[in-house]
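With one protein chain withheld, the remaining protein chains of the complex are depicted in position.
What follows is chain A.
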Amino acid sequence: MAAPMKQLLGEVATDLSALGYSEMEEEAKDKERPVYNWKDVTQEFRESASQLTLGQLLHDSQFGLFEAMSAIEMMDSKMDAGMMCNQIKRKVLNLNQAIQSGDVKLKDLSYQELIGIMDSTLSCVVTWLEGHSLAQTVFTNLYFHDPHLIEDRCLKAFSLCILKIVDLIRDKVNRASVFEEEDFQTMTYGFKMAGEVTDMRVTGMMKEVEDEYSKLIRNTRSKQGEEKNESLEKEHELVMAVYTRLKFYKQFFMMLLAFGKDKCEGIEQAQKLIVHLQELTPSMTASVSLGIQPEQKEPTKNDYPTISGFEPLINQRLLPPTFPRYTVIRSRSDAVIYMETLLEKLHVATTIVGVNSFQTIMEIFKEFSKSSPCVLSRSILQLTFLPLSRRVFGEHSIVDYLKDSIRNFIAPPALALKSPLYNNPEAKQYVDALLTRAARPMCNLVQITGHNRARQRDKYAHILEEMGNLQEEADKVDAYLHKLLMKLEPGRQHLACFGTWVLYHTLHAMISYILLGFELELYASYEYHYVFWYLYELLYAWLLSTLHRADNFLMEHEAYMDHQKGRSSKKSKKKKRTKTLTKEMTLAQAQQQMFGGYYKAVLGLKLASKMKQPHFEFDSEEVRYTHRFVPFSNIATPPMVHYTQYKEMTDLCRYEPEPMAEDLYTASCKCFHQAKILYESLSSPSDETLTIIKIAKTNFVMMKLLSGGHKKDSKAPPEYDFSLHKIFPLIKL
């Protein structure tokens, strides 16, 4: 940061000295740092300080104990990062010093050294991607501080290529902005990332070196009929390993570039490259052992043994003055495994292009997020859907995309091509205004799914307010359109079309908010009854009615279209419906039944005093309940159910005769059974569905046993086992 300033001052100085003002040069230098007139006061200071009484602080009026608290404590190993440099016995050399001392070679590197450097670098890159700082990972590789000094062509091309890759990744992650500080460190510390070389040049260099090595491969290959030459075979193996790596990084770089192309034009290429890359990883794993390895030394917290060319402490001075973060670099084989997973995830990102409904995108993105993918794959997925141009897949405007999605979801007359409403300029204006307004929260919903799992919950809570406002506006537009439609085409309706669509997304956000609580292990078992109740009686019930409503609209729309086309009613009856929400409804029903099963089971267990109850002073279930559902208070529909209402609605006295624990077990049993049947009716079930079916079956059996009086006298609390599924536990007694 100070360097350009210095340079400037330096330039000024040279100009002036050329003119004969050499004394000015001195002055310019002096300006850089303040001149002190130091006077040793150590003794004086100590004596004066000792006159203070115990606990007394000497300070100015503006400075108090509060400010003092935020000071970092020097010489404290937990706070003072700079202390490390002096604790290390060995001398830390920078690139130039290491070259002079001969610790770092610029040419004549052996194949083993090359493999070792490449693999160690990958370990560093992967560690960086896992949220550590660049200074403590990638730039512990001394070669990267000035790759142009390297004379070995292979290592030079590799270094430039990795720097380019790092720069590209950094750019992508920053742009997608689906990270928090625990995912990714944005600081670059002013490191140069081969910006002076073009992407083309780097791929060209890699290609040249690759060709060189492919020649070497041919030359070292043992020919048929010749005697086996062991040293030649060994060399062949080593050259192959270097070649594989060169190819891998070149293609990886090209793949990242392909993902960045406008209008998703590079997706096909990226897909092909991913397949190629996946073919290379097994041989990379197999040859990890060929590279030179660091000496076996006991690593300390911040220093660890490395191979030549790496210096863990080289950037220690660049670290911010916060507490030091220790970086444990991933092992080389772990790094390759990481890349394999990354490639798998990136493959998913190539498959989303062309998905024409926002609802499906949300489903895919949520599914993607479930396996906790890394920050890079999350970012690329986001950027593929919505690149910087803010056009969906780089092509469609968000409003058009939303229109298409809504057509698929509820087919409102206002968006039906042949409807008089569609061609009404005023109606169009209203619809466009609404959807322009909807673009932001809808894109935010997609973005939320890109964040790490732990952060998503918070973000859902935040967006609910905005969704509530959007819903209000959607209802107004619907009412207006309805009025207009009644005039244009009496007998048709436009009630709550857009409203239903917004409500659908709001409900999904609410459900995700609650369900993430299970995954993050936030709920205690004594909270289960109201959490399950809210899901079963409220959120899923609303979701189902929303879906029914939308499905009815779809049906109505198709009938209307057929009618317009003048098809005979017989034909249209036979015709399969093109758009339907049946699958979604089945799924929602199945989930509702699952939660119903849990709710009734928990209630039964509570009646049988098998549930652990909290015994805190000032304990209040109402406080807990309110806290759990507080973000829902911003939403008008569905209205928030307050604790007193909840208590009333769930009071068992309302039933005649009042149910016993056994009755509740039986009811729960029915729910689980129903859920099982519904899940089984889904065609081509996913692995997750199969797991849930298994859970439903097991819980069904457990409830059956309980209703038959199993362990009736035991007061032992049940165990909720989330090992099979993060949301649906097995109930064990």
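Rule of thumb we're sticking to: a contact is a pair of C-beta atoms (placed from the backbone, for glycine too) under 8 Å apart; a residue touches a chain by one contact, two chains touch by 3 or more; residues count from 1.
Please note the rule applied: contacts and distances are computed from a predicted model.
From the set "Exoribonuclease phosphorolytic domain-containing protein", "Sm domain-containing protein", "Transcription factor PRE5" or "Chromatin structure-remodeling complex protein BSH", the protein name that UniProt assigns to the chain left out of the figure is "Sm domain-containing protein". Across the entire complex, the residue among A:Met74, A:Met200, A:Leu417 or A:Ala716 in touch with the chain not shown is A:Met74. As for the chain not pictured, it touches chain A at residues 2, 33-42, 44-46, 48-61, 63-65, 67-75, 82-83, 85-87, 317-318, 321.
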